[in-house]
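Every protein chain but one is kept in place in this view of the complex.
After this line comes subunit A, so read on.
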Amino acid sequence: MLSRREVGGGRSSLGFSLIPSFPQGSNNKVTVHFINRDGDKITAKGAPGDTLLDVVLNEDLDFDGFGACEGTLACSTCHLIFEDEVFKKLGPVTDEEMDMLDLAYGLTDTSRLGCQICLSKSLDGMVARVPESVTDIRQSKDESA
């Protein structure tokens, strides 16, 4: 029963506010490299304060089913996996985020929900991997068998 404003320890999902973000000089932007389910690297930029879900939506990145609940901590479809060093920089995880992460497929120790990660300059150049869905995993097992 968390409202949109309350989720994520007060970090609102800026992408869904009705206030358009001001155009920023590209030097203010933060670069993010996503690795999609096929293993391809996709590079995108976002403004500081944007969430990773915002970046995926703003840049029309085609990750199937990403962000189904629109950043309200009611699903785990924006699950992303990070490298250890980046993970440490992402800040604390709330119980509510952990609760939803626990439902994610392919959960790892360095998993987070994209809707809860806000970009900052210190994250510039970070890599975020989109995990396979459970059925993808099953399929690749089938193929290797």
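Rule of thumb we're sticking to: a residue touches a chain if its C-beta (ideal position, glycine included) is under 8 Å from a C-beta of that chain, and two chains touch if they have at least 3 such contacts; residues count from 1.
Here is the rule we use: contacts and distances are computed from a predicted model.
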### Candidate names "Mediator of RNA polymerase II transcription subunit 27", "Cytoplasmic tRNA 2-thiolation protein 1", "NADPH:adrenodoxin oxidoreductase, mitochondrial" or "FAD-binding domain-containing protein"; UniProt protein name, chain not shown
"NADPH:adrenodoxin oxidoreductase, mitochondrial"
### Query
Pick from A:Val32, A:Leu57 or A:Ile81: which residue touches the chain that isn't shown?
A:Leu57
## Note on the structure
Full-complex touch with the removed chain, picking from A:Thr51, A:Thr72 or A:Gln116, is A:Thr72
### Task
For the chain that got dropped from the picture, name the residues of subunit A it touches.
1-2, 4, 15-16, 18, 56-58, 60-65, 68-70, 72-77, 95-96, 98-100, 102-103, 105, 107, 133-135
